[in-house]
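Here the structure is laid out as structure tokens; the discussion comes afterwards.
What you see is part of a larger complex, with each chain still in position.
Letters A and B mark the chains as written, and numbering starts fresh at 1 in each.
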Amino acid sequence: MTQGMNNLLGLREMSPESIVEVLDTARSFREVLERPIKKVPTLQGTTVVNLFFESSTRTRISFELAERRLSADVVSFAASGSSVSKGETLKDTARNIEAMKTDVVVIRHSSTGAPHFLSRLLKSPVINAGDGINEHPTQGLLDMYTMREKFGELKGLNVCIVGDIVHSRVARSNIFGLTKLGANVAVCGPKTLIPDYLDQFGVKTFFDIDEAIGWADVLNVLRIQLEREAGGNFPSIREYRLYWGINIHRLERAKRPLVIMHPGPINRGVELDADVADGNTSLILDQVTNGVAVRMAVLFLTGAKSS
Amino acid sequence: MTQGMNNLLGLREMSPESIVEVLDTARSFREVLERPIKKVPTLQGTTVVNLFFESSTRTRISFELAERRLSADVVSFAASGSSVSKGETLKDTARNIEAMKTDVVVIRHSSTGAPHFLSRLLKSPVINAGDGINEHPTQGLLDMYTMREKFGELKGLNVCIVGDIVHSRVARSNIFGLTKLGANVAVCGPKTLIPDYLDQFGVKTFFDIDEAIGWADVLNVLRIQLEREAGGNFPSIREYRLYWGINIHRLERAKRPLVIMHPGPINRGVELDADVADGNTSLILDQVTNGVAVRMAVLFLTGAKSS
């Protein structure tokens, strides 16, 4: 029997046991996705509201698919053209939506802590689909699911996250989750993009990508936000690619075939070369598939608790 | 047995009996919303089209939830990026959508009379979700439902609508509906925002908010449209708040606890203080919940008629 969860706010707050429960539950939903009819009646009659205050295609579609495949009713809401632009507070928006007797709230917001704030106001479970530069817990869980599927267990696995760590909620959720289940986590990137609080989580830092490649079993390569980096965190895209871009030549120096992951969307030829992204050690498309299963698990565990 | 309705264009056009029929029907849907499975098969196989030519979050979500909980198929349409911007007439848009064999049309439009125009063209029932500064009949009905639930009946109830009356379709729908069921209706606000046609409907006017508070059982406080009021209908937001804003001190002067309502979204600290909006005589969140039930009733009564 499952215990269920009240909310999914971040992996930082979760116990190792709860993380394992999500990953185990996701496995059975992953099987559903291989059936001709990929739909189960689990959340029939339940209403899930997607509050996307920050634009997103793949995360929103992944959640919507997960919701529909659990037979939930789905109401989606994008920030533009909404009451938010009429100056309504997040609190009022949320309480109004809950007053419509919805069951689960999925929220993506540019402010760190918005889902935590909501969860204190609402009786409904709240699922964090990305908040500011804090966490993107379902991404962290799907990354962990994908590594666990590949390697059997996470304990002792060497995972290096490459790129702009300081602005990445994906990096943070990976760090919190992976260290809890016993993986060894490192980060690698330009000094300007590595935060200084990582020691306390037992995270190793590499400033040389070739050293990182020598150490790692998995490279989780982050997207360089081209818009943001114009700000001057490194001299140029060309230079970033030269020093940190993952290409086939660099990987040949590794002792064993490295597993490549990326949360997408990829800047091909910047942080990751096309032949690596599409190569046979890339798990990038598995991540996408597993994302639907992991989100089904999270919706099931929170939705079951609520009803 | 219900009689059903051909359309819901406005409360001005409705008989008292039809209004009561909606309110009575809504009561059974209100009960559905308290069940674990908040869904009934009433409109299965029926297609409802939401034509929102004016942006809206809460009204659209409320209608969509009502439609899904009746098991209707839902197609939504927002004005931006649509054929409308290609210069198509409302008539052509509507007839095209009807030619796709849809069953019920919900329309929100910035032009007064757009739903009435449509209803003459279409065989499908038309539901007005707000037209210009004319009416917002489902808001009027949900306000009436909420007062009736609180007080048992509307006859003899003293309801004062506060704020920008002249531009408010909510005010108009309240006035038409409440007077038909025997409530005493007053308005209160700055002289520039009170229309001069109210006498003919037997509506009282207060220019002093404290007098209004002394008279009323219910204050239905309207949103001040900050954008619009920049135009100069009153000197400043600060002054509006000072003279017309509802706060706890003002309410203490009332003889009995006043019921507070607001159609949302609230400008907290302008027309309504936070402690009043969240206080124990506020029915604001009940209005939101009841809105779904009332819209289910209207969809049921018009949809049943059509099939």
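In the analysis below, contacts are C-beta pairs under 8 Å (C-beta built on N, C-alpha and C of every residue); 3 or more make two chains touch, one makes a residue touch a chain.
Here the structure is a predicted model, which means the values were calculated and not measured.
What's in place is 2 chains of the same protein, and the file's complete complex has 3 copies in all.
Basically, only the chains that are shown with their structure count from here on.
Least-squares overlay of CA atoms from subunit A onto subunit B yields a rotation of 120° to the nearest 5.
Centroids of subunit A and subunit B (each the mean of its C-alpha atoms) stand 40 Å apart.
By the touch criterion given at the top, residues 44-47, 49, 73, 75, 77, 81-84, 86-89, 92-93, 95-97, 99-102, 307 of subunit A touch subunit B in their complex.
The residues of subunit B lying in touch with subunit A in their complex are 33-34, 36-39, 55, 57-58, 61-62, 64-65, 68-69, 78, 80, 226, 264-268, 285-286, 288-289, 291-292.
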